[in-house]
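Here is the structure we will look at, set down as structure tokens.
With one protein chain held back, the other chains of the complex are shown just where they sit.
Every chain is named by a letter (A, B, C and D) in the order it is written, and numbering of its residues begins at 1.
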Amino acid sequence: MNDLLFSQLSTLVAASVLLFGILLVWRRSLLAYIKVFQWQSTMLTILFAIVAYFGNDPKLYWIGVLLFFLKVIFIPRLLQRFLVQIDVEREVAPYINTATSLVLTGVMVLLAQAMTNPLIRLITLPTRNGLPFAVALIFIGLFVIITRKKAFTQVLGFLVMENGIAMLAVLGTFGIPLIVELGVFLDLLMGFLVMQVFVYQIQGTFESIDVSKLNQLRY
Amino acid sequence: MMIVFHFSLLLSPPLLAALLTYLVRDYRRWVGWSNTILSLISLGAALGFVIRVLVDRHIPTWGLQLDGLGLQDIFRVDGLSALLLICVTTISTLTLVLSPGLGKKDDFSDRPLRQYYISMNLLIAALLLATVANNVGVMWVALEATTIFSAFLIPFKLTKASVEASWKYILINSVGIALAFVGTVLTYFDFVAIAGEADNALNWSVLIATAPRLQPEILKLAFVFLLIGYGTKAGIAPMHTWKPDAYGESPTPLGAMMSSALFAVAMYAILRWKAVVDTAIGHHYTDTLLLILGVFSLGVAAFSAVQTRHYKRMLAYSSVEHTGLICLGFALGAPGLFAALLHLLNHTLAKSFMFFVVGRIEDRYGSNAIDRVRGLGKTMPWTSGLFTAGLLALIGLPPFGLFTSEFALFRAGFSLHHPWLMVVSLTLLAIIFVAFINHLNHMLYGLTPAGVAIGETGNWQLVPLFLCIGSLVILGLTLPTPIALLLNQIVTTIAS
Amino acid sequence: MMQTLFLLTICAYSLGALGAILGGRGQLGRSLVGALAAIGATAGLLLGLTVIFTGQSFTAFVPALLPVGGGLALRLDPLGAFFLSVIGVVAIPASLYGIAYNEIYESERGSLRLLGAMFNLFLLAMSLVTLADNVFTFLLMWEGMSLTSYFLVITESDEAETIRAGNWYIAVTHVGVAFLVAAFLMLTGNASGAFSDLRVHASNLSPLARDLVFLLTLLGFGSKAGIIPLHVWLPRAHPAAPSYVSALMSGVMIKLGIYGLLRVALDFLGGGPAWWGVLVLVVGSVSAVLGVLYALMEHDLKRLLAYHSVENIGIILMGIGAGLLFHSYGSMSLAVLGLVGGLYHTLNHASFKGLLFLGAGSVLHATGTRNMEEMGGLMKRMPWTALFFLIGAAAISALPPLNGFVSEWLVFQALLKGLNIPGIEAAIAMPLAVGMLALTSGLAAACFVKAFGITFLAMPRSHEAESARESPLLMRIGMGMLAAICVVLGPGAIAVIPLLSRILVGLGGLAEVPVSLTEGVSLQVPTSSSQIALPTLALALLLAIGSIPVILKLLRVNFRLRRSESWGCGLTELTPRMEYTATAFAEPLRRVFAELYRPSKELTIDTHPESKYFVQSIAYRSEITPWFDRMLYTPLLHLIGYIANKIRRLQSGLVHLYLLYLALALMGLIFASRWIER
Amino acid sequence: MTNMMSYGLEIGQMLLALALAPGLVGLVRWLKARLQNRLGAPPWQPYLELRKWLAKDVVMSTNASWIFQATPYIVFGSTVTVTLLVPLIATPIAFDAVGDLLVVVYLLLLGTFFLALAGLDAGTAFGGMGASREMTIAAIAEPTIALSISGLAIGSGSTNLGQILTTTLTDPAAAISPSHFLAFAALFIVVLAETGRLPIDNPATHLELTMIHEAMILEYSGRYLALIEWASWTKFLLFLSLLANLFVPWGMATLVTLPTLALATAAWIGKLILLASAIALLETRVAKLRLFRVPELLSLSFVLALLAVTSSLVLK
Partner (left out) sequence: MPTLLQKILRVGIATEQLDLAETDVVQVVRQVEAKTRRLLGRSLAIREVDAGSCNGCELEITALTNPLYDSERFGIHFVASPRHADLLLVTGPVTRHMEVALRKTYEATPDPKLVVAVGDCAKTCGVFKGSYAIAGSVDRIVPVDVFVAGCPPEPTDLLRGILTALDRWPKS
């Protein structure tokens, strides 16, 4: 009974995390991206709490709190400040238009299902049904990085991918060892900051954050 | 207790050096010397580990028995780690010796220089950490950190090109390394599914012990993620695309670090994981994947080398080539592994050497376009000699070490009945060879462009470079017993 | 004794190299470097001769060096000793010659050091190739030889042409090495790589693998030997190198390709099916004929000689091919005949081609040009060089009683005996080979009439030729030594050939009791009554020629002689421009073989702007592009360029694409992993 | 056969060949004159020419070197050596062991080589032209010679002249094989080329542009000219003898007795006269070929020789 509830809840929340990922593909405004990411991170925090509660793993609460501060409060704030500074609002036309992107997103979800299907049959964890969503989210993050032209959006895509990985970890293993988890967060933070620095530098040197213009180095 | 001291002797000097650089503001020469000396301490500690591994015949391990943190046996130095430690510390010492700051006054201002030293030392620390970490998760964390620190260093001169290169570098590598984390998580997930949750589950020693019971399906998937992830870091084609940009635009010492030490550690990570997967499901699967990527890398490198127009990018393609070769070696059983590790060692030495030489050329000519460098032989006779020697070493000519290791590698390939694969590889190597000789000749001869001074400067820098090429020759003609013992030990533990 | 000689060889060369790096300039430095090389070469020659005469192998093993490849293993058996001796034969004169020749490099800084060092190292590497006794040692020395010779080729690096030549050379060489690595490693398999193990392992290989090894070997060593179409580097590299280096490269280095082929095909693989022999024969025939045909069209003296190396390698291979063919049919004594013919031609070609290159170098030294059309009249200005060159030219044209004739005779005899081999392939291949060999020697004679006649005879065609002076003594000594060898090896064949048949003993199961090709003063073909007695013939010829003036004197014939201008049909003045040029000399043959040469023609006539009937100038250009350049190398380079262009688009500069590759690789491998069994 | 006798025979046949050579050429000239409805010079005219040349001075070009002076001796000496090697009236001879058919061919090539050099030595265009043409034709005639030799060698298993003759003598049936005829035809064409007869070269021409052999020796005079011409006449005799003896050896002495030798000499001279007549007739009939048609003729001879060899291989 408990396991069933656990399973249902975790799958539901995982699905909502994925949903926000898909929303990211749909939206065009940069500000909306930040909002979407914020909501997604919130859902992820909830997922952590659910797993911590049902899985009897108090360590995950702490991680959840850390996650909340980092991804729901700190990073979005930094991103918003950046948007104010550089005064850009919209993503330029991506390499693949929104409609096709959404279709491809669907395909990726199916792909993730197909890929994780054999794995799910191997294990008995109650959270296993959420695994495809995690993998799909990773793919979507990758997809966003590949198809969006603004450095800013790529950073967001990367963050979404990170969310996917975190979701994979929490669903598949109820959290990896703490020391690793802490290291991952540190790296994430550092990585994000470095990327942010570079986005500023790109803005500074190229007077635009359109990465498709960074194509001088070839061959 | 001794072990802790030893580990801290290894890991703390770069951190200390970074701290010192941060604190000491004006006296740059002092910074240079202190960094060099501290890096020598690391080097000494690394040698100490080699002695421990070889002479004492045990595997130094250290960790904290604290619940929930996963710190059990977190540091572990077996033969493979010892080998990598030697690579990393040697190259880092060389890098710090040849970094700007030592020697003549140059035109770098203090602020970027300080930033440079801090990042460089942190990069070295991360590399050392990745090497000694028993926990594959920590290893991942350290490797991710290397991306971050090195990304700081690429736009040292803040040109458009360097910003572009660093963006590509950090984005591609972050994505790649994230995928490697997916692989790590998948394995852990496998482990947890089989053996239940454990704090030390991500310790390599534990993983490899548990490996026979792990589920092949998941491991197969995990290894793909790991291979792509760490392969991005190592620059296996087609994930190599950041290499030419990053190598081409980064300051010379960083190029040396990235192309040798960083690359070596990335390959080390792949090898660690390969060992785990092989123990679980046999080596055929990983071998096949590595062979595919290896030959693909060789092909991409070969044809890219033909058309390249910048000599630093040329070195990047050379790295892709050697990545491919080492991948092949990893996939060719015990003799292949031996050859690949020897090749890794040789390549580390040769490639970093090459970057320093190229740095001298770039300083003089002010461009890294092959077309702009003419008459090198007359302009800088010694440097051009070293450049020629280094390039010949890189394309696998005797009497340099790479000839030996490539030979051993191909021998392994032929003895394992992969003749066609080997023939294809040999053909691709021949193309690379011809392309490089062409570029080399283009640079060596002709008339020095106007405005380029003639004659050598900074001659003291030649001394370490000659030492470098000298060791390559020694490695070509003989194999010092410690290295032979170390390699044999690694081969017996990893490819048993 | 052998130990001492060996150490002396190594030490002399090493000291020579070291000395060249440290000093090596000035009269004394050059002499020292050259003398050390000569000492090394002499010691090597003596070592080789000792092994040949005693039949005892010399071995040395240093496990500490090259441990990865199984240690530095050296063993000099008679076959290797023969080639070591060949090295000595050319290297001694070349070193002495080089001392004087190198003076022209004094003015350029630095290159003389490199030249001296690389020269000594080149000789060392070549010597060690013949000594190598395991795969790794062999390949190491082989590569060392190629690399050092590459540096020697680009000695005159201030010329773009030289660099291009160097590129061609090292490229082809390296591709050859790739073939060799493949061949040797297939042979090695799981064995240790020691040559003794290879012999054992080779017998366990499947027939297909053996064939493959053989083909790879032929390609690999053939590229060094200069078989067509892998010869492209020869006519480019030889002219570019200093002349005495060309002498060594052409006289000796390419022969090591023959050594390798014999070593692998005969020694390791122990011979093979008949088609191996036929293939070698065909390759040899084609190389011989095409080599000489392209030589005929050359007016660059050294390039002409280089093409002749292709030709002579062809002749050597014809002998060896016939030998392999007989070997496959089990007629061992005839196999010895063919192989000895090839080997003897190897020695002979080393001596006369060495001589000719030294002669060409002497001419180059005196006139500063390699273009024959700017020479002429050197006979009177450089009498010694002319005499030596003439001897070389006569020897390479296979004129009796010089050495070239003897070996060609042997090869002919082998081919003629090959006519008795049953089977339609032999019935077609053998007569053609006979015809091609004959055509080759005829054309070679024509070519050397051109080379000698245009270069040395008649009037000087340029100011440089007019003011040419005889070369320094050391250069003449170098040439004189080789000329003497060319003369001696003719009648002296009866002494050398038994040794040659002895060095083949034990290779590929050739008879334990060596087949004797000589009987008294005559060379005797086994299982046939064909024979020649060169000493008698030489004596008869000498007597016949020498007695004529005596007899004429006895007959009190008119011996008055008056010198007058050449008869030019009453021309006011016979100028050098009226002389027959090299181009004109070769024109009939160019027309005869026009189908092969396919010369491009370009005729431009400038007329006066006022009237088209006033011709102001007529320019005629005709060029010959060898077909292998056109058919093989140009397309190959284009293909590589095409692929490279495609591949380079990968690096488009767009980070999105880069990430897409990453994603695709991930997807690809995930799907591939499904299909990979464990 | 004792040594003394055999060496005597050698010297004898050498002298005989040298003595008869001018006469043979005179005979051809005489026959040709008769066929042109002329009276012509008597067959012994060449002897008279020789005597005159030997009495005259030599004029030598100032451009020429010692090659020019040495060449007549080398050409003559090598031809003399060849006369020792070719069995003319008896077989086997002592020099069978010294040289075979290949030696004969290459010794003659030695002469040609130096003659061509001498042609270039004076620096005139004619000499160069002659040298160029001579070497061209010599080179492309070479394969046919070699193949004809092979054809002969297949039967006897040897290139040794004595051996070939003995084989044919003991097995006459072999001589009537198609390959024998083909080889004969091939060699006949080559002989025309090598000895400078029509249709390849015109020995009587005065027109420099059509010359081959003559163009090379335009510079020679006096005794040098005598030696060169004598050598080339001897070469002509030798080639005819080879044709005669190799394909129709009957009549040759196999024992050295006076009657057999006398008979053999008679037979030999008879065969030579027959061949000379054939050549005279041919030279009357045909016109000289354009120089660049010559290779075509020679390739025809090559094909004939090739067919000879392959057919003998296939039929064997």
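In this section, a residue touches a chain if its C-beta (ideal position, glycine included) is under 8 Å from a C-beta of that chain, and two chains touch if they have at least 3 such contacts.
Because the structure is a prediction, the values reported are computed rather than measured.
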Shown chains that the omitted chain touches within the full complex: C, D
Candidate in contact with the missing chain, chosen from D:20, D:58 or D:137: D:58
Given D:39, D:176 or D:258, the one touching the chain that is not displayed: D:39
Touch with the omitted chain, as defined above, among C:562, C:598 or C:621: C:562
Residue in contact with the excluded chain [from D:131, D:211 or D:294]: D:211
Absent-chain interface as seen on chain D, which is shown: 33-42, 45, 48-49, 51-52, 55-59, 205-208, 211, 214, 218-222, 225, 284-285
Interface residues of chain C (partner: the chain not displayed): 560, 562, 564-565, 567-572
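Definition applied: only the chains that are shown with their structure count from here on.
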Chain B and chain D, separation of their C-alpha mean positions in angstrom: 78
Inter-centroid spacing, chain D versus chain A (mean Cα positions, whole Å): 99
Computed distance of Cα centres, chain B from chain A, in Å: 31
Residue list for chain B, restricted to those that touch at least two other chains: 167-168, 171, 175, 179, 221, 244, 304, 307
Contacts with two or more other chains, residues of chain D listed in rising order: none
Sites on chain B touched by chain A in the complex: 68-71, 74, 135, 137-138, 140-141, 144-145, 147-148, 151-152, 155, 158-161, 163-168, 170-171, 174-175, 178-179, 181-182, 184-186, 188-189, 192-193, 197, 199-202, 215, 217-218, 221, 244-245, 248-249, 304, 307-309, 313
Partner chain D, residues of chain C touching it in the complex: 376-377, 379-380, 386, 390, 394, 397-400, 405, 409, 412-413, 415-416, 419-420, 424, 426-428, 431-432, 434-439, 441-443, 445-446, 448-450, 452-454, 456-459, 522, 525, 527-533, 536-537, 540-541, 544-546, 548-549, 552, 555, 557-569, 574, 576, 578-581, 584-589, 591-592
Chain B residues touching chain C - in the complex, by the definition given at the top: 167-168, 171-172, 175-176, 179, 216, 220-221, 223-225, 227-228, 232, 238-239, 241-242, 244, 281-282, 284-285, 288-289, 292, 299-300, 303-304, 306-307, 339, 342, 377, 381, 392, 397-399, 403-405, 407-408, 410-411, 413-415, 419, 422-423, 426-427, 429-431, 433-434, 437-438, 441, 444-445, 477-479, 484
